[in-house]
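Heads up, one of the protein chains got dropped from this complex, but the rest are sitting where they should.
The block that comes next holds chain A.
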Amino acid sequence: MNALFRPAPLALTIAAALTAGCANTPSSAQNTQPATRDNVVEHYADLAHATYEDALITARALDEATDRLIENPTEANLAAAKEAWLASRVPYQQSEVFRFGNTIVDDWEGQLNAWPLDEGLIDYVEPAEYQYELGNAGATANIIASDSITVGGENLDVSELSPQLLADLNEVGGSEANVATGYHAVEFLLWGQDLHGFEPGAGERPVTDYARGADCTNGNCDRRAQYLDAVTDLLVSDLEWMVAQWEEGNGDNYRAKLVSANPDAGIQKMLFGMGSLSLGELAGERMKVALEANSYEDEHDCFSDNTHNSHYYNGKGIQNVYTGTYRRVDGSLVTGPSLSDLVEKSNPELDARLNAQLDDSMEALEAMRAKAQSSQNPMAFDVMIRPGNAKGERIINNTIMALVEQTGSIEQAARELGIQALAPDDAGHSF
């Protein structure tokens, strides 16, 4: 959704925040290698590579878990597949900061993380609770229940549910809501529609949706299993492709082009990615719209109610890029020359402030996560946005304001480093 969003004049917010930032030690201060623009961009590529590699590792685990579910549809295997999906989101959401600014990622990510989706394209839905995108001819196509579907006058053979077919069906009929692939398609196939609205509770797809023979619920269990198998295979191969793009010494890949170009172009991409995710996407599209319109249709992980974690790890990704650090899924820490080091050299006060603001926004995101996962009275994101829920509204607004403030300092950091235009005026070109 592309609603107009401008929470506060950024410059003014910065002025108000000037005194609020206290000095925090940048987490990359222990690096021995002095930071230069070149090695900061190189390390950025290392971070991206590590993050996508973790996304791939956890996607493979998800693929295996769903294979087990398909093979043996038990409650335990469904629960394990859901756990694997939740774990796969941790690195992937941290990778989103690489999306804005790097056209190669932005052009690719629609097949992995597009939302909101019109899930009636994929499988059965409860009509009374299903609101699809206006004018979307594929919104109720139900691929799983059909051997062929007609979208916008075009007849498509969907009898064989292969990864390639699903990739071709993504955005079928020209609608961005026709998401046939990616994390949210898998999420829907595991959880099902969330029919609880603003009340507590996520989707409750019965495991018997994958049962064989007479135990099968809601029909077409074999095709549903085929779909889940194909869509998880596709996720793995898509991530393999992206990992290769960021790999060192892998021919003329994206990384090679990025690190051999003028480092200012790389620095610009880093800052643009941080600021765009922070303000327009995370604070705006993913929180403000859902909150102000009280719209659970605009909740990010609406089937699983995992939105709080998706937001949290988006925020983490922004902090990762600035500090040049990334905690891998195996617990090891990636560190190296960072933007923070560069800013510190020319304006230590700004660097301290931005680091403090990044900590503040992580604290606000952590508060959202803690509330959603609390053992007593948990409040998921879709309950926080319920009309009249003052407490939920406060939690979300605190997070939005923290993101807005840090974006102001990201702009300042860009100016400090001599990056004039933050607009990716090279959009559509590799550089």
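To be clear about the criterion, contacts are C-beta pairs under 8 Å (C-beta built on N, C-alpha and C of every residue); 3 or more make two chains touch, one makes a residue touch a chain; residues count from 1.
Note that in this section contacts and distances are computed from a predicted model.
J.: Quick one: the chain not pictured, UniProt calls it what, "Peptide ABC transporter permease", "Imelysin-like domain-containing protein", "Proteasome accessory factor C" or "ATP synthase subunit a"?
T.: Missing chain, per its UniProt entry: "Imelysin-like domain-containing protein".
J.: Which of A:Ser88, A:Thr103, A:Ser175 or A:Ser338 touches the chain that is not shown?
T.: A:Ser175
J.: Which of these, A:Thr208, A:Asn294, A:Thr335 or A:Asn398, touches the one chain of the complex that we don't see?
T.: A:Asn294
J.: From the list A:Glu133, A:Glu247 or A:Glu366, which touches the chain that is not on show?
T.: The single option touching the absent chain is A:Glu133.
J.: Spell out the interface residues on chain A facing the chain that's missing from view.
T.: Touching the missing chain: residues 1-12, 15, 100, 116, 131-135, 171, 173-177, 275-276, 278-281, 284-285, 292-295, 297-298, 387-388, 407, 410-411, 415, 420-423.
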